[in-house]
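All protein chains but one are shown in place.
Let's look at subunit A:
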Amino acid sequence: MTEGWTVSRLTWRAPVLAACLCLAASLAAVAQDEAAARPSALDSLVTWMPFILKGFGLNLLMSVLAMAFATVTGVILGFMQISPLALIRVPAKLVTHLFRNSPWLVILFAIMLLVPFQITLPGGERILIPDWVKATFGFALPVMANISEILRGAVMSIPTGQWESADSLAMTRGQTLRHIILPQCIRRMMPPWMNWYALLTLMTPMAAILGVDEALGNTQAAMEAAGSRPEFLIPFYLFLMTIFFVFIYPISLYTRRLEKRFAAAS
């Protein structure tokens, strides 16, 4: 099977590519440090790796939480967009278009500065809102708007004959959406949904600008702590890119495979 061959070859390529990147990072570090008596850049990188990876853990946590929030709210918003009632449809369209067409960084700043760092419950109890939670919310909004559009588009792409036959079988609009339309949409929504997850994950280092201790922030802090030498730049950043790559690449690979399968099925 041609398709199987292509996919297995791509799967095999990813780890090799990643390994090459790592190797390149190490080589660059070694080359820079040959003459020096100080701990090499590579040694420093190894020392600081757990710290950077811990930061990366926060990136993953933010991406997963933001995606969960964006999916739930995006689907609700998407359904509101196709409502026959203008009172529901118009606000949903407004929110969708607002967040789809604003720069992510602007949304992120707005959320960071507008949401207070602590809230006081009616009982007098105070709850601190950590910056990373605010950042997660900031990342979720644009993705929510895009998922809302994906859902609307998927519903629109279902042939009208499906609605007509469900209507003729006396199903209500809700029954039709739940049992006929949505199950067919999920298939179509999977690839773009995964695509947005990958994009969202790649955006999470923006939180570093706002002082969240995620992978990028920790990398910079590590380089500073290790002495801020210029030869750190290439190995440290290459390492950072590599961990994102290793995480994201299989996702985009799988997305491509799903897209191909759905294209073949329809």
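Here, a residue touches a chain if its C-beta (ideal position, glycine included) is under 8 Å from a C-beta of that chain, and two chains touch if they have at least 3 such contacts; residues count from 1.
In the analysis below, contacts and distances are computed from a predicted model.
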item	value
Name under which UniProt lists the unshown chain, selected from "Peptide ABC transporter ATP-binding protein", "Cytochrome bc1 complex Rieske iron-sulfur subunit", "Beta-ketoacyl-[acyl-carrier-protein] synthase III" or "Phycoerythrin alpha chain"	"Peptide ABC transporter ATP-binding protein"
Residue in contact with the excluded chain [from A:Leu53, A:Ile129, A:Leu169 or A:Ala225]	A:Leu169
Absent-chain contact - pick from A:Pro84, A:Gly161 or A:Pro230	A:Gly161
Residue in contact with the excluded chain [from A:Ala24, A:Ile76 or A:Ile180]	A:Ile180
Hidden partner interface residues of subunit A, rising order	159, 161-162, 164-165, 167-172, 175, 179-180, 183-184, 187, 265
